[in-house]
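Of the protein chains in this complex, all but one are displayed in their positions.
This part shows subunit A:
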Amino acid sequence: MKQKKTYLLALIPFLVLCVLFELIPIIYTIIRSFVPEGEDFGFTLANYINIFTKPLYQKAIVNSLIISILSSIIGLIVAFIGAKAVHESKGKLNNIFMSILNMVSNFSGVPLAFAYIIMFGNVGVMTMIGSNYGIEFLANFPLYSIFGLLLIYVYFQIPLSTLLLIPAFDAIRKEWKESNALLGGTNFTFWTKIGVPILMPSILSTFSVLFANALAAYASAYALLMNNVSLLPIRLSEQFVGDLVQRPEFGSAIAVVLMVFMIAAIMIQNKLTVKKGI
C-alpha cells in the first residue's frame, strides 16, 4: 500500500505562515531577551534583572497586574449579576440585553477612550457640569490616571465577561433550587454553597480570558495617556517604536515577561479546574 503523499503539499502554506509569523518571531524574541544590550551574541540575565529592579519597570509590572486583576474582578462581579439576572428572568428584555452586549463588545480601544475623554476629560461634559454646579468629584475627575484607565478597562470587560458567563448559568437546575429550599436553605445559601461552586470552572476560565485581555490591551491606554503611563504594553512598545532610544533586547525581555503572565493565567486556571475534578 504505497500512497502518493502529494496531499501533504496542502499543509505547506499553513506551516509557512505559522513558522514565519508565529514561531520564529516568538522564539527570536525569547532568545534576544537573553542577549546583552547592543550586542549581537552572548548571554545575560541583565535585561530581566533590570525589569524587576528598576523602579520605572517595577511600577509598570505592578500597575499592569493591578489594573488587569481589578478590572477582571469588577467585570466578573457585574457579569455574575447580569448573567444571574438573565437566568432568572425570561423574555424580551433578555434579548435586548444580549444584543446590547454584543454591540458594545465592539466599542473598545481608541473610540472608547475618546468617549471617556468627552465625558470626564479636561473639558468633558461631566467635568463642565461639575464645575458649573460645584460638584467637586466631577469637576476634578481623575480620568488621566490609573483610576481613569481602570474605569475604561472595566467598561470593555463587562460585555465580554457577561457574554462568556451567560451560557454557564444553563448548568444551574431548577430542582437544585427547590431541594435547597426544601432543606431550609435561603437564596443566599443556594448561591454560596451550590451555585457559585458549580459555576467555578466557568468563572475561572472567564477570569483568565479577561485577565489576558486587559494585560495586553494597548489602544485605550495609548489614546488616553500616550506614553505617560507606566503599563507593560506601553513600556514594551516604546522600546521598539517612537522617539525614545530603541532597546530591542531589553524590550524583548518585557515581551517575554508579558507572555509568561499570559501563559501563567491560562495554566493556573487549567490546574485549578482539573484539581477539582470538574
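In this text, a residue touches a chain if its C-beta (ideal position, glycine included) is under 8 Å from a C-beta of that chain, and two chains touch if they have at least 3 such contacts; residues count from 1.
The rule is simple: contacts and distances are computed from a predicted model.
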* Structure fact -> Answer for the undisplayed chain, UniProt naming, from "Chemotaxis protein CheW", "Mercuric transport protein MerT", "PorT family protein" or "Spermidine/putrescine ABC transporter", is "Spermidine/putrescine ABC transporter"
* Structure fact -> Contacting the left-out chain: of A:A10, A:L182 or A:V245, that is A:A10
* May I ask which residue of A:A139, A:M259 or A:L272 touches the chain that does not appear here? => A:M259
* Structure fact -> Against the hidden chain, subunit A presents residues 7-8, 10-11, 13-15, 17-18, 20-26, 28-29, 32, 78, 81-82, 84-86, 88-89, 93-94, 96-97, 100-104, 106-112, 114-119, 123, 125, 128-129, 132, 155, 158-159, 162, 187, 212-213, 215-219, 222-223, 233, 236-237, 240-241, 248, 251-252, 255, 258-259, 262-263, 266
